[in-house]
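Provided herewith is a single structure, encoded as structure tokens, for subsequent inquiry.
Right, subunit A next:
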Amino acid sequence: MSADSTSLLDALRDELGLIGTKEGCGTGDCGSCSVLFDGKLNCSCLILAPEAEGREIVTVEGIADGDQLHPLQQTFLEGAALQCGVCTPGFLVAAKALLDENPDPTETEIRYGLAGNLCRCTGYDKIVRAVQEAAVQLKTTSEQGA
Partner candidate 1 sequence: MSQHRAFTGGEAVVRANGATVGQVINDLEANYPGLGSALRAGSSAGIGGEIHAEPEYLKVASDTEIYFLAPVVGG
Partner candidate 2 sequence: MTATENPTNYKWIGTRPIRHDGFDKVVGKARFAADLNLPGQLHGSIVRSPHAHAKVVSIDTSAAEAMPGVKAVVTGDDFPALDPTHPNFDTAVNCMARGEVFYNGHAIAAVTATTREEAKAAAAAIEVEYELLPAILSIADSMAEGAPLANSNNYTRFVPPGDPSNLATVTNLDRGDVDQAMADADVVVEMGFDCAHVHQGYIEPHACVVDSGDGKANVWCSSQGHFRVRSMTADVLGVENSKVKVTPAEIGGGFGGKTTIYLEPIAAKLSEKSGRPVKLVMSREEVLRASGPAPSAELRIKVGATNDGELTAIDGWMAYGVGAFGDMAGLIGAMSVASYKFPNLRMETYTALTNTPKSAAYRAPSAPHAAWAIESVVDEIASELGMDPIDLRLKNAAVEGDLTAMGMPHPKVGLVECLEAMKASGHYQSEPVEGASRGMAVGFWFNIGEESSATVNLNEDGTANVITGSPDIGGSRASMALMAAETLGIDVYSITPIVADTESVGFTDVTEGSRATFATGKAVVEACEDLIGQLKARAATIMGVEVDEVAWVDGAAVSPGHGGGESGEPLTLAQITAQAKRTGGPLTATASLNAAGAGPSFAVHCADLKVDEETGETEIVRYTAVQDAGTAIHPSYVEGQMQGGSVQGIGWALNEEYIYDANGAMENASFLDYRIPVASDLPLIETIIVEVPNPAHPYGVRGVGETGIVPPMATIGNAIKAATGVRMTSLPMSPPKVLKKLNER
């Protein structure tokens, strides 16, 4: 239904009502519009909506398991890793992509994994710590499950 020139970001927000994905720049420089595109981290402002035909798109709205928050969402809350909260959806998606790929990242790997996402409030400290804590929790859960 989208026009050929509509971005995936606008289609998500305007047509599907998924407002969790934010526009901070529209040029792929801030990461506020991060989504998983077939499991890979992408800026939805740089993707045309028709390109998403038949692909799996995960936005911040799809990270929780029903009412059960994803460990990243929980550690962001507990660790005060958000202040204004506008970059938070993008960070959660980018951090999920990072941990899906690398379940046991070093601090440096977390910092480079999140370097495409801008936050102006936190100085990144509590975001990095929240991702570290979520990684520990996810690892514990998967070990218990195994």
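Criterion: a residue touches a chain if its C-beta (ideal position, glycine included) is under 8 Å from a C-beta of that chain, and two chains touch if they have at least 3 such contacts; residues count from 1.
As a selection rule, all candidates are chains of the complex that A comes from, given by their letters.
Treat the numbers as computed from the prediction; the structure is a model and nothing was measured.
Engineer: Using the contact rule from the top, which of the candidates 1 or 2 touches subunit A in this complex?
Structural biologist: 2
Engineer: Under the definition above, what is the set of subunit A residues touching candidate 2 in their complex?
Structural biologist: Its residues touching candidate 2 are 5, 13-14, 18-27, 29-30, 32, 59-61, 63-64, 69, 73, 76-80, 82-89, 92, 107-108, 110-112, 114-129.
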